[in-house]
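Written out below as structure tokens is the structure these notes cover.
In this view, the complex is presented without one of its protein chains, the others remaining in place.
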Amino acid sequence: MHPVVKLIAQRLSLGLLLLLAVSVLIFVGTEMLPGDVAQAILGQSATETALRNLREEMGLNQPAITRYFQWLGGILQGDLGTALSNKKDIATEIGARLGNTLFLAFWAAAISVPLAIGLGLLAVRYRNRWPDKLISGVTLATISLPEFVAGYILMYLLTVKFRIFSPISTIYDSMSFAQKLNAIALPVMVLVLVVLAHMMRMTRAAILNVMQSAYIETAELKGLRPLTIIARHAFPNAIAPVVNVVMLNLAYLVVGVVVVEVVFVYPGMGQYLVDHVTKRDVPVVQACGLIFAAVYIGLNIFADVISILANPRLRHPK
Amino acid sequence: MRDMADKPLLDIRDLKIEATVYPPGEKPKTMTLVHGVSLTVEKGKVLGLIGESGAGKSTIGLSSMAYGRGGVRITGGEIFVNGRDILKGGAQGLRELRGKEVTYVSQSAAASFNPAKRLMEQVIEASLVHGLMSKSEAEARAVGLFRKLGLPSPETFGDRYPHQVSGGQLQRAMTAMALCPKPDLVVFDEPTTALDVTTQIDVLMAIKEAIRDTGVAALYITHDLAVVAQVSDDIMVLRHGRLVEWGTTDQIINKPREDYTRALVSVASHEHAEKPSAGNPVLKVEAVTARYRSVPIDVLKNVSVEIEPGHTLAVVGESGSGKSTLARAITGLLPPMRGQMIFNGRKLSNDLAGRTKEDLRELQMIYQMADVAMNPRQTVATIIGRPLEFYFGLKGSERDRKVQELLDQIEMGKGFADRYPAELSGGQKQRVCIARSLAARPKLIICDEVTSALDPLVAEGILNLLLDLQKQEKVAYLFITHDLATVRAIADSIAVMYKGQVVRYGAKSDVLAPPFDDYTDLLLSSVPELRLGWLEEVIAHRKMESAGN
Partner (left out) sequence: MSRIPLSALIGLFMTGAFFFTAIFAQWLAPYGLNEAVGQVWENPFWSSEPSEYLLGTDNIGRDLLSRMIYGCQITILLATASSAVAFLTGSILGFTAAVVGGWVDQALSRFVDLFMSLPSLILALVILSVLNVTLPVLILVMGLLDSTRVYRLARAVAVDIVVMDYVEAARLRGEGTKWIIFREILPNALSPLVAELGLRFIFAVLFISTLSFLGLGVQPPLADWGGMVKENKDGLVYGISAALVPAIAIAVLAISVNLVADWVLNRTTSLKGGRGA
């Protein structure tokens, strides 16, 4: 087998293994920590009967290992269980919301990725001069902003002061595409803002690392034009590190989405998760946690695969 | 003398070069690297630039392409190539110059090739970008150069990626890349320094023949006088960014005028007289075989050597010969699988953990890189004082007095005890390491390439110090090195290692006298000698031998 195929197969199976381990972690985290889940849900004033009924309903009387495999088996067949709080099927609930969240995350990524790479290139091009210093100064400030702070400051400026957008970003199926885009403009801006700084700083470092390689000097000493050097010699070697940076930050976006959805009352996975954490609705929390983890791990595996494919030593073994 | 009507190819006048460094958290500092150096290179001639690190030789070489690394910039003087001042040509003029009139071969070809592109594409790139020839012409020329430079299967060599060929081959491929666009001048920047000595001679010969056949002029930059003497017509000696001496190769190596040049020339020719036998060996290594945990290959195969008290055994070999592994085996860091070691007549535990404090004290080690052999957060007094405290329980003023004694012994005097390693020069660092091992009053010191990272004159000082200390302290050395000049200067007996085995072993006078085995012959004949015509003699000799077979 070609070593690249073998490595990719290894990486993919590692990802699956990791996901399995994460499912155990989530299960242990929610069902085996000290404290009685039923008590936690119903509060201190709950009657003994109510507690017993709830334990029965949640299957808490069965051994943990049985419950874990029942849970895992259900997930593998697309059954995420039913919510404790409203008895609705979790898979159906998540179906609609996942689409909304991906819609939001997609636009945030579509704007921030090219912007971050562009600004990263600009900072490298004018290294140690004012554009670089300006960019690094501004990003140092935005790195220190939590998502909800950036969210409220932008919301205040753009909805209260200047009244450009609506502060609530609810979207419905009946809305037209343009209406939807308008509705998510503000949350997308916040996500771009928080993810851009990290992505741009790391892109800058990755490109700088490539540009300082000896083979770039060789290209310069061949009398090549700066653009030719970047296109022919820097680009092929920068793909892997930049893809890595982008994926790492898209994974970070997964976290940002949770908070931003709450800020803008956006009907997505994040809000759904936070709502049900407050309600101590364990099955929903487990399902959402697992889906977020799957996306996160998936992005990281994708970055690994790209690095493998972009590595000439692996593509052309001795 | 020079025909005045014919302008020189390269004419550098009163060159000044400065660099700005940005130490983190401090104000940027500007320092002058080159203080007004002038030189000329005629068409088809080779000028060697020689000097220690910091002499400015690479900086001057790159200035002929108006290029400065990092914060380096040309701040004064003029540089004419083919009669044109290249500092006034602007960006367009520079692109016309670089890769067309002047090309470059770096020390590390492995880093200088783009890992993502095939060799052929990179070799012909400059020729195509400057419109010098068509793609098929360029490829044909590249294949011709590959053949001339002795690369294997020249027709298909260019299809490979850089990581698929060896270091010596890459160095030759880079030479082909530099020669492909038919430049007027090639800058060779230490092109053979990173290579093993038996590979170096092949690359050196390939470069020399290529220069001769193409009639190209060259700047040949190196720190090794014997190497530069083989390829250049003239030699310029530089020190601290200033010209020391400039003359024909013959004049520089046979009739040097300046003290500094004389010192450089004489460094290569020290000879240490073999000491008479001194009785029972301090260390006997008996049939030691060792391998690293993860690799199922014996890195040491059945190695047996002995060292007499107060004597020096030099272990010579190229990279991968197992010479440093031998040191690890003796120190117990890599316990041998088979074989044993007798130290001071006692059996030495193979494993470090099983050794007595007395064994540890009497067997000390000095490393190649003195910077990383000392804890950067400890002062010289702590570094030297720790063995005194650890082995002899010395404390307070008694310890301080002994530290100063040791500092005096390594000729460093007062005022160093409170310094940190970062505040010492390369030679001083190595001296402190020597003092640290001496503090334990050892019977044997293992010296692992202790002079390889140092400039020749500094290295000479260290070797002399080691010889003096041996006389005073009667300590034995196991001296690991790849450099035969060092061996001649210090050894009493020699073990030549090749692929994990000792292929030749005995007193120095015996090992270095014929008849030789094949490998020792190859190794000895590959070491550049400081005389004109040496390279031609060796090559002619080897051709004759291979024709005879």
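Things worth noting here:
Lettered A and B in written order, each chain numbered from 1.
By definition in this document, contacts are C-beta pairs under 8 Å (C-beta built on N, C-alpha and C of every residue); 3 or more make two chains touch, one makes a residue touch a chain.
Note that the coordinates shown come from a computational prediction; the quantities given were computed from them, not determined experimentally.
Summary of contacts with the chain left out: across B:Ser304, B:Ser319 or B:Asn375, the touching residue is B:Asn375. Only one of A:Val5, A:Leu25 or A:Ala231 touches the chain withheld from this view, namely A:Leu25.
On the side of subunit A, touch with the chain left out of the figure occurs at residues 18, 21-22, 25-26, 29-31, 33, 35, 37, 40, 140-141, 143-149, 152-153, 155-156, 159-160, 167, 251-252, 254-255, 258-259, 262-263, 273-274, 276-278, 280-282, 285-286, 289, 292-293, 296-297, 300.
Seen from subunit B, the chain kept out of the figure touches residues 23-27, 331-333, 352, 355, 357, 360-361, 364-365, 367, 369, 372-378, 386-387, 390, 420-423, 436, 440.
One rule holds in what follows: only the chains that are shown with their structure count from here on.
Subunit B has its Cα centroid 50 Å from the Cα centroid of subunit A. Across the complex, subunit B is touched by residues 213-215, 217-225, 228, 232-233, 236-237, 310, 312-313, 316, 318 of subunit A. Those residues of subunit B whose C-beta lies close enough to touch subunit A in the complex are 65, 67, 69, 94-100, 103-104, 106, 108, 111-117, 122, 125-126, 129-130, 161, 163-164.
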